[in-house]
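Complex shown without one protein chain; remaining protein chains in place.
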Amino acid sequence: MTIAIGHTARSRIVTRGLLFALPAILLMAVIYIIPVIVLMGFSLTDYSLGALNWRFVGLQNFVAAFKDPVFLRSLTNTALYAAIVIPAGVFLGLGVALLVHGRKASRGFWETAYFLPVTATLVAMATVWQFLLHPSLGPVNAAIKWFGFDPVSFLGNPALLIPTMALIGVWQILGFNMVLFLAGLTAIPQDLHEAARMDGARNPIDRFLTVTWPMLGPTTLFVVVTTSISAFKVFETVAVLTKGRSGSETLLYALYLEGFEYSNTGYAAALTLIFLAIVLILSIGQTVRMDRKVHY
Amino acid sequence: MTRKSIDLSGIRKSFGQTQVLADIDLQVREGEFLSLVGMSGCGKSTLLRIIAGLEMPDGGQVAIGGNDVTALDPSDRNLAMVFQSYALYPHMTVRQNIATPLRMRTLSLPARLPLVGRLLAPREARNRIAEAVNDAAEMLQIVHLLDRKPAQLSGGQRQRVALARALVRQPAAFLMDEPLSNLDAKLRAHMRDELAALHRRLGATFIYVTHDQVEAMTMSDRIALMIEGRIEQLGTPDELYRTPATLAVARFIGSPTINLLPAEVSPEGRLQVAGIETGLVTEPGPATLGIRAEDIHLAPEGIPARLIRTETHGADRYLTCQLATGDGQTIVLRQGASDPRPAHPQDKVHLRFAEGSAHVFGPDGRRRNHSHHRMVAA
Partner (left out) sequence: MRRFIPHILLAAGAAVMLLPFYWMILTSIRTPAEIFDISLWPVPDRFNGVENYGQAATSVPIARFMLNGVIVCSGILFVQVLTAVPAAYALAKLRFPGRRILMALVIAALCVPMQALALPLFVGLAQANLLNTYFAQMAPFFLSVFAIFLFRQSFRSYPDEIIEAARMDGFSEMEICWGLVLRGSLPSLAAFAIFSVVAHWNDLYWPMIVVSDTALAPPPLGMLLFSDAETGANYGALMAGATMITAPMIVCFVLARRHFIAGITMTGVK
């Protein structure tokens, strides 16, 4: 008798927990789980949106992807973009953080100045950059000419498209990385710097190498991971500046064209899975880090 | 209203593989101050939380005032609880904190909402709550703190607010989970007196969980001493002190800790410690002799020992002695400060104890009956 009563009370508690989580569980199914399954299904078919019939094509889409010059080009473009943005974004972010960290009164000002591009709408700012880099109207080329060099056609010369967009990418992410590094720097105990000084690390570079850099290890790893994930998701600058002309597609832009402009749903699904695989590989490190803070 | 009996029968509880409570039966009488005492992990807090309804027992029954409440939510049991951390709502003022139990019981949900609630709550109900809050605050002398937030209070003040929140309504009983453990020693002693006085004044049922035997001994009508999920002994403080049912109880209750000496009982029933006859007679076999510090005295003759250390505690003096025979067992004895000063350290002394005050425990740890046939021999 009492056991039965205890049971209903217990199941009431259980129901309450489920009820609280229910909206999230349903949305999780509709937004994540079902779409991922559907996506995998699409990738094995030649389905295109609006088509009446489709057939199962096995792994053909994936095979085609690695023979598709556009996709392969988008892959190399994205890799090149990342190869510029990751080192430049990380090391410039670190450098600025080190400089800002020592400031007392002016710290707020510098933080604001460098973080501003992170908050700004990238689409609008890319438009501004387009103007700034204009061969004849822009101040950047005016400055180049003033120094006596030939004007550079940043957004005309196909070879310069990806590097130019990468520079805008660095401009945008630098402040974000700076703030992450600042948090890492603040977490280093002052005693360690003092101990290093007592131990004879007299100049700042010695102190940086013996204390700061090793202590920033986890932060640096995190910054590298987040920077590379953002690099592989570059989209806005391409959409505004080049629209993929002269072979300047990036991964996400190629995917957008196939899936939403050309409606090659099945093929685009295969590309999406490749994109997802890259992002997942990159984010494993990050998740392990976050997971370590979780105790369930 | 605040005098309800609480009956527990067959309460069982496990967390995963670990059994925390094994078949607990306990009758708390109406108006009684009952302490649940034991070391951490003995299950006393879990038992209290089961009474409160915060934890569901795996089996058994909880009854308040004769009504089965096992399946009821905590809020439907009409119990008040004072938590170890006081659990004050951090965003509310002291006044709002104390008023909360009443607001929840007397106002409807819309009337409890912020802002609009003020308009919906009947004026009369609001006045009644304000009055009750003031009465509780006056009783605990915290009227001047009513408009502060918990973060602005000292530990002792928070404690009083938590008590006020508990007694602002008339609960069936008060449950307290180590309420004094976050206070410093002096304040703790003071609050002990206040709690005991509060209990006398309210005449309510109190169930008090503590690991501190002094708190339990000084305030309780009865003590339930718990060990490993069982109630080892239930009785008045005197009973637990004078006739501990087991070795574990004897060891837990009393300060300084009872002296426990390994003993041997000869086939004819004579109990010997370190080869010396004690004059006690009991069943043959190994045993443990327990003697409280105040039951041992220095004497011209008795068990030979050596004085090692003297500690003065104001009215009392503790002498630590080492037995001359056996494997050098130490014994603590208590003297009044006015007793003649003992010999110097390292001096030889003789110890005696009254047989009537000795406790004998068998190898199973249970108390054993004994008699005495003559005075301790030298």
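For clarity, chains are labelled A and B in written order, and residue numbers in each chain start from 1.
Everything that follows uses one rule, which is that a contact is a pair of C-beta atoms (placed from the backbone, for glycine too) under 8 Å apart; a residue touches a chain by one contact, two chains touch by 3 or more.
Quick caveat, the model's predicted, so the values are computed rather than measured.
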Sites on chain B contacted by the missing partner chain, in the whole complex: 49, 52-54, 73-75, 77, 79-81, 83-91, 100-101, 104-105, 109, 112
Chain not shown, touching residues in chain A: 13-18, 20-21, 23-25, 27-28, 31-36, 38-39, 42, 49, 92, 96, 99-100, 102-103, 106, 108, 110-125, 127-132, 136-139, 142, 171, 174-176, 179-180, 183, 222, 225-226, 229-230, 233, 235-236, 239-240, 252, 255-256, 259-260, 265, 268-269, 272-273, 275-276, 279-280, 283-284, 286-287, 290-291, 293-294, 296
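Heads up, the rule we're going with is that only the chains that are shown with their structure count from here on.
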Chain A-chain B separation of Cα centroids, rounded to whole Å: 59
